[in-house]
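Supplied in structure tokens, the structure appears directly below.
For this depiction, one protein chain was excluded, whereas all remaining protein chains were kept in their positions.
Chain naming follows the written order as A and B, and within any one chain the residues start at number 1.
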Amino acid sequence: MDNTNYYDVTKWSIGDPYQDIGVVINSIIDDIKKHQMDSDVNNGGKPGAVIYLPPADYHLKTQVVIDISFLKIMGAGHGFTSSSIRYNVPEDQWPDLHELWPGGSRILVDLKADDHDESAAAAFYVKREGDPRISSVEFANFCIDGVHFVDDGTGEPNPENTYVNGKTGIYVGSAQDSFRITEMGFVYLEHGLTIYNADALTIHNNFIAECGNCIELRGWGQASKVTDNLMGAGFKGYSIYAENFAQLLVTANNIFPRGASSVHFNKVTRSLLSNNILHAFYPGMVILENGSSENLIATNHFLRDHEPWTPMQMHDNGLDDLFGLLTISGNNNSVIGNHFSEIIDQEYIKPVDARPVIIHLVAGRENYIANNNVVASEAHAQSGDSAFAAQVDSLLTVEEAAPLQVITVLIEDQAQKNTVLDSGSEQQVHLDKTMNAFRATPTIN
Amino acid sequence: MDNTNYYDVTKWSIGDPYQDIGVVINSIIDDIKKHQMDSDVNNGGKPGAVIYLPPADYHLKTQVVIDISFLKIMGAGHGFTSSSIRYNVPEDQWPDLHELWPGGSRILVDLKADDHDESAAAAFYVKREGDPRISSVEFANFCIDGVHFVDDGTGEPNPENTYVNGKTGIYVGSAQDSFRITEMGFVYLEHGLTIYNADALTIHNNFIAECGNCIELRGWGQASKVTDNLMGAGFKGYSIYAENFAQLLVTANNIFPRGASSVHFNKVTRSLLSNNILHAFYPGMVILENGSSENLIATNHFLRDHEPWTPMQMHDNGLDDLFGLLTISGNNNSVIGNHFSEIIDQEYIKPVDARPVIIHLVAGRENYIANNNVVASEAHAQSGDSAFAAQVDSLLTVEEAAPLQVITVLIEDQAQKNTVLDSGSEQQVHLDKTMNAFRATPTIN
Partner (left out) sequence: MDNTNYYDVTKWSIGDPYQDIGVVINSIIDDIKKHQMDSDVNNGGKPGAVIYLPPADYHLKTQVVIDISFLKIMGAGHGFTSSSIRYNVPEDQWPDLHELWPGGSRILVDLKADDHDESAAAAFYVKREGDPRISSVEFANFCIDGVHFVDDGTGEPNPENTYVNGKTGIYVGSAQDSFRITEMGFVYLEHGLTIYNADALTIHNNFIAECGNCIELRGWGQASKVTDNLMGAGFKGYSIYAENFAQLLVTANNIFPRGASSVHFNKVTRSLLSNNILHAFYPGMVILENGSSENLIATNHFLRDHEPWTPMQMHDNGLDDLFGLLTISGNNNSVIGNHFSEIIDQEYIKPVDARPVIIHLVAGRENYIANNNVVASEAHAQSGDSAFAAQVDSLLTVEEAAPLQVITVLIEDQAQKNTVLDSGSEQQVHLDKTMNAFRATPTIN
């Protein structure tokens, strides 16, 4: 290794990267620190380093612990392939498959989950106390693969379908600044990214799918962005969760099923959720709760339809169709210019014969809901053995299906002083007009 | 070559990359396969590899054929420069030019077009039958240059202006998953990207210009994104075409003239076209046809003005001004919050004295068209020898031009149950009020 702060894990003298990449990277970090000891003179800093993972399979038996700023870890391939489809192909057909596993620069997380410490099974654990906050750590273009899910005792016959294994891809346990996660792949982890106390975080252009949860922004945070990602959580989890966050920008994401929610904001304020494709199989697609306020929810495309894939049809998120696709408890939010498609056969609606709710304002004042368009019809969707073919078949069928009666906006009695404009007819919007302002979408004269 | 799955094309022992990069890359792919033969034990996969093209000119005389997952091909420079401008500079001035050609990590496609097989002249041909679908192939940061257009017998005096040469940059002929095309340059190809049956595709932050067509998503597809690209097709082609697609996200693109269309959706459903700059010289900028339904078209900026560049003024796309800038045949689409500028001198309007149509709903029910603003005026645009200077001159002239009378929304009789709100005055919106809901934009009391 020369003095250029560049480390190729396959050429490092300590450890075997293929057997335990954790030992290798930790010893590289030790080496970086050793070289930094005498710096900070003549405006000279601690510039960090770059660690490179060429395309290969790297088992990780020892957790990587990061406590230095300006570290970049990069691969050459996000390496996603669908493990979920493969695990639901009969085993006797596996020899016929071109490949069985994700690839690229791929880390296989072999850590054991610990019921008492969720961070124990995180492949990358970032934490540093004191000042300044740890800054500018970058993860780019490699794959973190949890490899297997496990039987969780809830009756799922195929343990690979549970989305449970206690594993996390990247866990940031302390306040941090200006981190970047880009062009990564995350697959078969119970938690893709868990990040506490983020400031100026970038999560951009990643592939985070077939994970129990994709992105969890916990603690508090500000001024960050989750943009241009492809992702989709498991039926129990969040695709995006954030709490106590301000100035969070969530835009240009394409979020697949089957997360319990696509976006879940808990005490999130003054944030922007716009311009995303959101596709889900259950109600509760976007939830703003606990006083999430002054957010703008604009020009998103919501689609809720029925699970078409046989192996997953036994699962849902437990919510019924009165919950709403977009459900808000909070004040002064703006909900403008969104499209909602609710495409579901009458037989799947719960409770029986209910009119599904689209935008549900549970509690809060002075929310502004304008120019949202709701389409609702039955589907005649087919189940199928192949997740992909069945979905395409279902999605592309925009035939003359029977229309479905829905409540486009429901404002509960404890929510007052809200405004609803051009987001449904007199029959479709349910609110107390003495407590809320309302203009129905015009109908044919 | 060591065992790190990294291949520099200039250091590979087989072939001469400068004379025929195709032979080199194909033999590298053979080598990758050879190393993969004994894997798939102990959860070990077929991780793929990375192939690196340093900045240089690489002729391609043999098509690259890709049939393995997890292959990343990357360069160090998208290398775009305008060949179109250069080919319209008098040849005796060429010696005075700083450079004549695109650059960066540049592949010159020397393949011959074959009238019976459009894929024959594709620089990169991706195809694999069987399961699983080929996954996670990545193309990044190099240039694919078709070098020349050819005389197509249609009377264009300069063969370099025809946008015809039968060449394709990347052709994906079978279903695939989680591919990525980022930071690339495409120039002087008849087809930049032709991709069949895409799932979870990313086309992000590329430069695709001076191509006959930029992006063609054929067959069917789902859950993909075309984001943050700079692009512009030739006068015969598509900047973005998609068919039988669901959950396609097209956002944050800046699409230049002079495509026959900027975005053409054929049986595309539940997709989002938002937040793009769309600039064109002809009607038919965005077309939703053949029952394209439940799409959201929001907050795009449309500009249609007149071709300012002399060498291209002989061309157009054959559509007249009654066709519409946004033309829809489909149901339940939402068209919300778009801005349209129609800036054209009366003399160029076809048919003579017609009132140009902006949003044209040809067929379909229950489309929702709200809060679109249309600006229309004459231009007094100047022609010019320099495409760039003339365009800037034209574009920046927002003077006190004479206003132009247009039809902001036209709903044909076979289209019914649609809603039009605040998208033009009583005089500007043409529809049957007994069959469609309408609220005119308020005027001064």
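Heads up, the rule we're going with is that a residue touches a chain if its C-beta (ideal position, glycine included) is under 8 Å from a C-beta of that chain, and two chains touch if they have at least 3 such contacts.
As the structure is a prediction and not an experimental result, all values here were calculated from the model.
> Just to verify: which one of A:D20, A:E118, A:D345 or A:E366 makes contact with the chain not shown?
Per the contact definition at the top, the residue touching the missing chain is A:E366.
> Return the single residue from B:I21, B:A252, B:I328 or B:I358 that touches the missing chain.
Once the missing chain is taken into account, the touching residue is B:A252.
> From the listed residues A:P90, A:G130, A:G155 or A:P351, report the one that touches the chain absent from this view.
Candidates A:P90, A:G130, A:G155 or A:P351; residue touching the omitted chain: A:G130.
> Decide which residue listed in A:S105, A:N206, A:T227 or A:T408 touches the omitted chain of the complex.
A:T227
> Pick out the residues on subunit B that sit against the missing chain.
Residue positions of subunit B that touch the missing chain: 8, 10-11, 54-57, 76-82, 85-86, 89, 93, 96-106, 108, 147, 183, 185, 205, 207, 209, 228, 230, 252, 254, 256, 275-277, 279, 299-301, 303, 337-339, 341, 371, 373, 375, 388, 391-392, 395-396, 398, 422, 441-445.
> Contacts of subunit A with the missing chain: which residues?
2-6, 40, 43-50, 69-70, 72, 74, 128, 130-136, 138, 175, 177-178, 180, 182, 199-200, 202, 204, 220-225, 227-228, 244, 246-247, 249, 251-252, 267, 269-272, 274-275, 291, 293-296, 298-299, 331-332, 334, 336-337, 366, 368, 370-371, 417, 419, 421, 433-439
Please note the rule applied: only the chains that are shown with their structure count from here on.
> Indicate the whole-number Å distance between the mean C-alpha point of subunit A and the mean C-alpha point of subunit B.
The computed centroid separation for subunit A versus subunit B comes out at 29 Å.
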